[in-house]
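Showing chain A:
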Amino acid sequence: MVFRFQGGVRVPHHKALTEKKLVEDLPMPERLIVPVSQHIGAPAKAEVKRKDEVKKGQILSRAGGFVSAHVHAPTSGTVAAVEERPNPVSGKALSIVLEPDGKDEWLEGLPMAERDPQTATPDEIRQAVQAAGIVGMGGAAFPTHVKLAPPKDKPIDAVLINGAECEPYLTSDHAAMKLRPDDMLLGARLIMKAVGATRLVIGVEDNKPDVLRDLEKRTAADPDISVAALPSRYPQGAERSLIHAVLGRKLPAGKLPMDVGVVVQNVNTAIAVSDAVRFGLPAVDTLITVTGSAVRDPKNVRVPVGARFEDVLAFCGGFASEPAKIIYGGPMMGFAQYSLDVPVTKSGSGILCLGAGDLDRRPLQACVRCGRCLTVCPMGLVPTRIAELVEAGDFDGAEEAHALDCVECGCCTFECPSRRPLVHAIRTAKLVIRDRMRKRV
Partner candidate 1 sequence: MSNAETVPIVAHKEPGILHLTLVLAATTTIAGLILGFVAYFTMPIAIQNDLKRKEAARKELLPAAVSFEAIPGRDECFEGRNADGRPVGYVLKTVAHGYGGAIVMIVGVDENKRIVDYRIMQHNETPGLGEIAKKDRFRKQFAGRDRNVLEVTKRGEEGKVQAITGATITTVAVVKAIRSALESLDNPAPETGAKPEREGRHE
Partner candidate 2 sequence: MSEKPSPKLSTLITEGIFSKNPIFVLALSLCPAVAVTSEAISSLGMGVSVVYVMTMSSLLTSMVRKLVPHKVRVPVYISIIAFNVTFVQLVMMAFLPDLFQSLGVYLALVVVFAIILARLEVFASKNGVIPSAVDGFGMGLGFLFGLVLIGIIREFLGNGTFFGIHVIPEEHFTPILMAILPPGGFITIGLLIGLFNVIGKRRAAHAAAELPESGA
Partner candidate 3 sequence: MSDVNTVETLKEPLPVPEWLTVSSSPHLRGPESVARIMWTVNLTLLPAAVWAVAVFGWRALVQIVVSAGAAMATEWMVQKLRKVPVTALDGSAFLTGLLLAFCIPASLPFWMTGLGSFFAVFVAKHSFGGLGQNIFNPAHIGRAFLLASFPVQMTTWTAVKSHAAGAVDGITAATPLGIVKEEGFAAMSEHFGSGAELYWRLFMGNVNGSLGEVSALLILLGGLVLVWKRYIPWESPVIYIGTVGLLTWAFSGDGGVFTGDALFAMLSGGLVLGGVYMITDYVTSPITRKGQMIFAFFAALLVWLIRTYGGYPEGVCYSILLMNCFTPLIDRLVRPKRFGQEKGATHV
């Protein structure tokens, strides 16, 4: 079976740097900066104030509604401040500055005595996930318990576990699948149970043959579980592309996976679900890849939420050379940073440090209308037209050209021989269009 999706590009993998490395744990840094809200949806509200003593797993900020998630203390210590702090995604965000006391003491009753996952009811699973504040680890940080509670009229038949990890450089999902495959499968089953699905597909790109082989072995006995060896092609892991490739269902812009009977979860999300259901453990750390030519000692590291880049990078031996760009996430969708005083958040997947030699400084040219951006766009857009309209200041035009459908995968910009900053223009358009929509209402 060949899994094909629309558009996409072939990217260099650059995964060799960390692919074979085991997961190490970051020693607890002197200070954690825990953003109060780390998901999309209603913002959470801080529940602690300066000078409060907190225990590991204690709720620091409480969900502000159903589509929202709690944030728990990653370790025990003192709240030094609740204030605006630089944030790797939003620039600035209200954060809780936590000074660990070094004891790393759990809150009373945590971890819970192990619960038999077989006995957990769908409601219990959802509650456990909600209590644990789990958000999607695939990047979007959408509260997972919401996805596990599909409305009655949207029956779910399939759960997709997204182990594609199509972003170059990143190997954190790979490492997780190697480290805790059984927990991952257990989490996936729990998700199936929660949504009432009958099918489970684990999609992994074929540049991870070891994991593919291992998972196939482990699931051979299960008729309702299949492992899909996906061709390595970016953005294989994007929800829509994955669903299209694996299940042949097309999910248009504006629709959710559940509209076609699917729930997609990242492998690390599945592991977190398993931890939450079995031991009641909240999402207080995340597995990230620290890599790039400017890092002395690239690693896969498990870090507490709120660890600053500076501390993480120091743990990886610091810089091998002057970094020119530091990216939170992968090179295709990640956010370039200007400071190392920013924290890792729950959905973090990597810190990438590129040297000057890795940057493409070829001059920008006018669009030659080669049409490559159209061919590679998984959403079937005309990126160059949207960019042109943005340049001309015609945002109504950009809206009509469906700028809002763009998933910002970056394929168009990657492929453009003229080096046009298409995604940047489209992101500008989306910002302005959303702004206008807000004003219209």
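Behind the choice of candidates: all candidates are chains of the complex that A comes from, given by their letters.
Note that a residue touches a chain if its C-beta (ideal position, glycine included) is under 8 Å from a C-beta of that chain, and two chains touch if they have at least 3 such contacts; residues count from 1.
Predicted model, so just to flag it, every value in this text is computed and none were measured.
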item: Candidate touching chain A in this complex, from 1, 2 or 3; value: 3
item: List of chain A residues in touch with candidate 3 within their complex; value: 6-7, 9, 11-12, 25, 27-30, 56, 75, 100, 102-104, 106, 111, 168, 240, 244, 250-253, 255, 275, 281, 284-285, 302, 304, 310-311, 313-315, 318-319, 322-327, 329, 331-340, 352, 354, 359-360, 362-363, 365-372, 374-375, 378-382, 384-385, 400-402, 405, 408, 410, 413-419, 421, 423-424, 427
